[in-house]
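Complex shown without one protein chain; remaining protein chains in place.
Every chain is named by a letter (A and B) in the order it is written, and numbering of its residues begins at 1.
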Amino acid sequence: MTTSVSLPPSPDRAGAVVPIPAREPSRRPGGRRRTAAGVAAGALLWGYAAVALAPLLVMLAGSLRTEADLADRPLGLPLHPAFENYARAWSDGDFSTYFANSVLVTCGSVLLGTGVSVLAGYALARYRFFGHAALSAYFLAGLMLPVRLGIVPVFYLLNSLGLIDSRLGLVCVYAASGVPFSVFVLTAFFRQLPGELEEAARIDGAGELRIFAQIMVPLVRPALTTVALFQFIPLWNDFFFPLVLIGNTNKYTLPVGLTRFVAEFETAHAQLYAGLVITTIPLVVLFLLATKQIVAGLTAGMSR
Amino acid sequence: MRRRGVLLAALGAVAAVALPACAPSTSGGEGGKKVHLTVLSWRPEDTAGYQKIFSVYEKKHPDVQVDFRGIKATDYLAVLPNELKKSQGGPDVVQLKPYGPIQSLITGGNLLPLDGKVDVSRWPAETLQAARGRSDGKLYGVPFALQTIQVLYNKKIFADQHISPPTTWAQLIAASDKLKKAGITPMATSGLQPWVLAIDHQIFGATRYGAADFSKAAVAGKKTFTDPDYLASLDVVKQLEPYFPDKVTAVDYPDAQAMFTSGKAAMYPGGSFELGPFKQAAPDLDIGFFEAPPAPGSAVDHPVTSGWVDGSYGVNAKTRHQAQALDLVRWMATPEFGQLFANQLKQISAVPGTTPGDPLLAQMLKNYTDHGVPYMMVVSFGYGNPLGRDAEGTALQKMLNGDASASDAGKEIQKGIHAWFKPSGSGG
Partner (left out) sequence: MVQAKRQRRLRTRPPLRLLLTFLVPGLLLYTVFIVYPLVSALQYSLFRWAGTRQAGFAWLANFADLFTRYPLSEQVWRALEHNVLFFAGTMLVQNTAGLTFAVLLFRSRRGRRFLQTAFTLPHLVSPIVVGYLWSAMLNPQFGVVNASLRAVGLDALAQPWRGDPHLALPVAIAVNAWQWIGFPMLLFGAALAGIPEEYHEAARCDGASAWHAFRRVTLPLLTPAIGIVSVLTFVGNFNVLDLIYSLEGSQGNPAGATDVLGLLFYRTAYQNPDANAIGQSSALAVCMFAVIFGTALVASRIFRRMEERLT
C-alpha cells in the first residue's frame, strides 16, 4: 500500500523492463590498489551492515528471553532460550488467528490481483484498439494514487456491498491496489516477447485465448513471480485498511493484531518481540528464497 | 446479448479467483434459536470478567447469548463509528465514550434514545450528563463506571522512609525531597501523554483554580483560562517537575506505570482505573492513596477528589434485536449488574447504591460522594475539537519542556476551547 511500487520512468521505456542484470562489478584496472579509501569504504559498508541487522537481532534475542531478564538487563543474550514467549503469543495473544488471516487475505489478494492484471497487461501489450493510449494512462496513473485517502468512501462502498468486516472485502481492495503496478510490469514483459511465436500459433489455427494461456503466459513466468512478490510484501505488512475495515478481532491480520496485542499486554516486551518475529519471519524467508525476483521488482523499469 | 455474456463471464472470473481463496464472512449469529447480542467495548482486558457477568444474565434469559468484543482503546473511536454505520452485522450494544465524543454519533442518528425505556430515576443528573445529547438533552446510554483521581503511593517505601501520607502542601514537598535524597523517584507520571498531564493538573491544581466554582464560572463564560487562579494552577504542576522522573515529557505511559509497580517511584498521581492493572502487574505491591493537599494560595482550602463518568452502554439504532438489546441495557442500570461489575472488574460502578468490593476503591468512591468535584476538562470542556483535556495536556507539555510560561499555556488553552465552546450564559 505504500511506495514499494515502482514508478514508471515513462511508458515508452517500459519495454526495457528486465530483471536487474546480474552484471559482474566492473573489472578494476588496478586491482592490486589497496588504498586507504578502499579500506574505509569496506569499513563503512560492513559497519552499516551491522547497523542494518542489529535491530533485527535484538528483536530475535528479545523474543527468546524472559520478561524479568529483559527488564533487569536490557543488553543481554538469550542464554537460556525461552520459547514459551512464542507459545504464549501464538495462543494467548491470538497470533495463530492473525497469522491464518494474513495468509488467507494476502494470498487471495495476490492471486486475484495478478490474475486480472495478467489479462489486462496482455491486451495492452499485444492488441491494437480504440482508446489504447488512454487506457494505459488510466492504469499508469494508479501508480501514484494515494489509495488510503479514499478510506472513508471505501468503507461506505464495502458496507453497501455487504463486504464490511469481511476478509473478502479486504481482498478486493488489496487486489485492486496491486493492479496498476502489475499491469505496468506485465505489459512491458508481454511487449518484449517476439511476435513470431504468436503468428506461428495463429497460422496453426490456435485461438487467441489458447495463444495467451499456453504460449504467452508461460513465457512471462519470471515477471509473474516478481509481480506477485511485489504485491505480497506491502499487503502482508498493511495495517491501515484492516484497522478501519475489519472490526471483528477474529478476522484481524497480523499488523492490526499487533496493535491489539500491544494495548492488551503493554508491558509484555518479550512476548511482543515474539509477535514481531512471527509477523516478520514469513517475509524474511520469502526474501531469502527469492532475492533475485524481489530485487528485480524493486528496480523494475530502472535498468538502461 | 453477447456482450453482456462476456461481462458476466468476466465478473464470474473475478469471483472464481476470489472465492476459493477466501470464504465470504458469514454473519454467524443465528445458531439455534438463541439471539446473539454483540457488546462492543474498548476494554479487551475485561473480556474474562464480562463473560462471568453476562453468564448471570444469560441464566435468566436463556434465549439470549451475549458476545463480548473488545477493541484496543486507542483504536476504539476509529472503529465504533464504522461499526455503527454497518447496514448489517454491526454490534447491538456498544460502550460509549462519555461527554463530547458521543455527540457526533447522536447527531448522526446512530444511537437509540433511552428516555422512558430505562429506569434511571434514582441516578444523579451529573452522572447521566455523560450520556446525554448536548443539543436534544435525550439520554443515549447507561453509564457504567465512575473514575476518581488521587495520588497513589507505595506503602512499603513510605514506611521505610518514615513518611506518612501528607495532609499539607509543605508535607508533600518535604516527603518528596526526602525521597529524592534517598534516590527514589518521588512521583512517576508520563509527560509524553497529554491526557496524563491533564490528570496531574486536575489532581494537584483543582483546589488552586477553585474546582467546581471555577468550572461553573467558566461554563457560564464569566471566567476564562487566562484567569490568574487557573494560570497559577498550571504552575503548580510545573513546581512538581523536580519530583517527576527525569525528562518527564519523554516518559511514556507504560514506563511511568512500570516505574511505580517496580518500586522505583514512590507515588503515582493517577486514577481508580490504575488499581486493577497495577495489582495484576505487581500482586505484592501494597498500594495506598491520599488526596492531594491544596497548594499555597488555593481557592479551596480542603482536598477534593475529582471524578467523571468513564463511559456508558448505548444501543445501536440499527440493531436487529432491539427488544433484547434494550432488555440488556435495562439490566445494566440495575444494582445487580452494578455490583457484579464492581466485583468482577475492580472498578467503581456508576449504578447508584453499589459499593466496590475493593476497600481502596470503596474509600475513593466515598471521598468522591463526600467532597467530589467534576474533572472539569472532561466533564465540561470535552465537547469539541480540541478536547479540553488535550488542549490542556499539550500546553502543560510545552511548559514542562520550558517552551512556554503559564500565561502562554493559558492563552493556548483558551484559544483551543474558544474555537468551539459557546458559554451557556451567552445564549448561543
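Convention: contacts are C-beta pairs under 8 Å (C-beta built on N, C-alpha and C of every residue); 3 or more make two chains touch, one makes a residue touch a chain.
This structure is a prediction, so every number in the text was calculated from the model and none was measured.
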For the chain not shown, touching visible partners are A, B
Considering the complete complex, of B:Gln65, B:Gln129, B:Asn154 or B:Thr394, the missing chain is touched by B:Thr394
Touch rule applied to chain B and the missing chain gives residues 2-3, 6-7, 9-11, 13-14, 74, 77-78, 81, 84-85, 100-101, 103-110, 191-194, 247, 249-252, 255, 258-259, 382-387, 390-391, 394, 397-398, 401, 403, 415-416, 418-420
Even though one chain is not shown, chain A touches it at residues 2-4, 6-7, 9-10, 12-13, 15-16, 20-21, 23, 25-26, 28-29, 37-38, 41-42, 44-46, 48-49, 51-53, 55-56, 58-59, 62, 70-71, 73-75, 112-113, 115-117, 119-120, 122-129, 132, 135, 139, 142, 144-154, 156-157, 172-173, 175-177, 179-180, 183, 191, 195, 208-209, 212, 233, 236-240, 244, 254-255, 258-259, 262, 269, 272-273, 276, 279-280, 283-284, 286-288, 291, 294-295, 298-299, 301-304
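In the analysis below, only the chains that are shown with their structure count from here on.
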Cα centroid separation, chain A vs chain B, in Å, comes to 39
Within the complex, chain A is touched by chain B residues 13-14, 17-19, 21-25, 40, 44-45, 69-75, 78-79, 82-83, 85-89, 254, 257-258, 262, 281
In their shared complex, chain B is touched by residues of chain A numbered 71, 104-105, 107-108, 111-112, 115-116, 155-156, 159-160, 162, 164-168, 171-172, 175, 243-245, 247-249, 251, 259-260, 262-264, 266-267
